[in-house]
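Since the structure comes first, as structure tokens, the remarks are kept for the end.
The complex appears here without one of its protein chains, the remainder shown in place.
Coming up: chain A.
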Amino acid sequence: MKPAPFAYQAARSVDEAVALLDEHGSAAKVLAGGQSLMLDLHYRRTRPALLVDVNGVEELVGHGVDDGHLVLGALVRHADLERPVVDDPVGALLAHVAPYVAHPPIRARGTFAGSLAWAHPAAEWCAVAVALDAEIGLHGPSGRRVVAAAEWFHGPHRTDRTAQELVTEVRLPLLGAGTGIGFAEHRRTHGSFAFAAAVAAVGVAEGRVAWARIAMANAGPVPVRATTAERALAGQSVASCDGAVSEAGAAAAREADPRPEPHGSVEYRRHVLAVLVRRSLRQALGSAAAQVTRPPAGRG
């Protein structure tokens, strides 16, 4: 099908985009990469009166580091993250996950912020945002506000954003040297949405897990943070935490709220989630260990 008719405005600045959103409210839709919105227009699941194209808004382009955070402008595309954008494990994590997001031509257009605004339960970036306690920066008619990822997702395709607000940036905390990162996904074909996925970051100090952050994609209506699993790992010795990793996988699967799908019962989905959480944790512990065991310079 072809989209129903709509008007089109290319905004040149954040203020201009917000003014348009303020004027038209829920009749307007922001157009970023268009790699989800255009499908919805074709299906006529959405029939906005106006599209506000933000692709020409310079303020939304690029990334930087500010106050201990990697700041991704709303026009940072998936493809921009395929190589580490910052010399911190968070850059490595994004580069590790990026190839799992769609295909190269989709990644060339789709944006990180658009993925969070779209809030698909299986979206990799949404799980990353929840695992890392990202912050979503918005501009609206009454100014700027910042929402924690934990408060952002209200349900499939529902977020804390009001129709008058524009997502301008996403802030991801830097993880610091010594943090290990991991990501594991199961999908039916290359480029399919995740059947399930798990993202992990593990802070290691003096041979012990100082903290762990784990989140799962397509494990419920919104990304699920596995806090019980995280606690099961904290304080464990890295050298002998096989049992704790196993237990964390099982705990995460219990924390998940998976729905049955034609290709997977709830039971099977929980099983897969447990396996993926374990894999992502093993990767994370391995990458943390690789940093720690690097021989320190100048010691004999």
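Just so we're on the same page, contacts are C-beta pairs under 8 Å (C-beta built on N, C-alpha and C of every residue); 3 or more make two chains touch, one makes a residue touch a chain; residues count from 1.
Here, contacts and distances are computed from a predicted model.
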item: Listed names "Permease of ABC sugar transporter", "Carbon-monoxide dehydrogenase small subunit", "assimilatory sulfite reductase (ferredoxin)" or "Aspartate carbamoyltransferase", matching UniProt entry of the absent chain; value: "Carbon-monoxide dehydrogenase small subunit"
item: Residue among A:3, A:140 or A:156 touching the omitted chain; value: A:3
item: Contacting the left-out chain in the complete assembly, out of A:68, A:105, A:141 or A:207; value: A:105
item: On chain A, residues whose C-beta touches the chain left out of the figure; value: 1-8, 10, 31, 34-35, 38-39, 41-43, 51, 53, 55, 99, 103-106, 108-109, 189-191
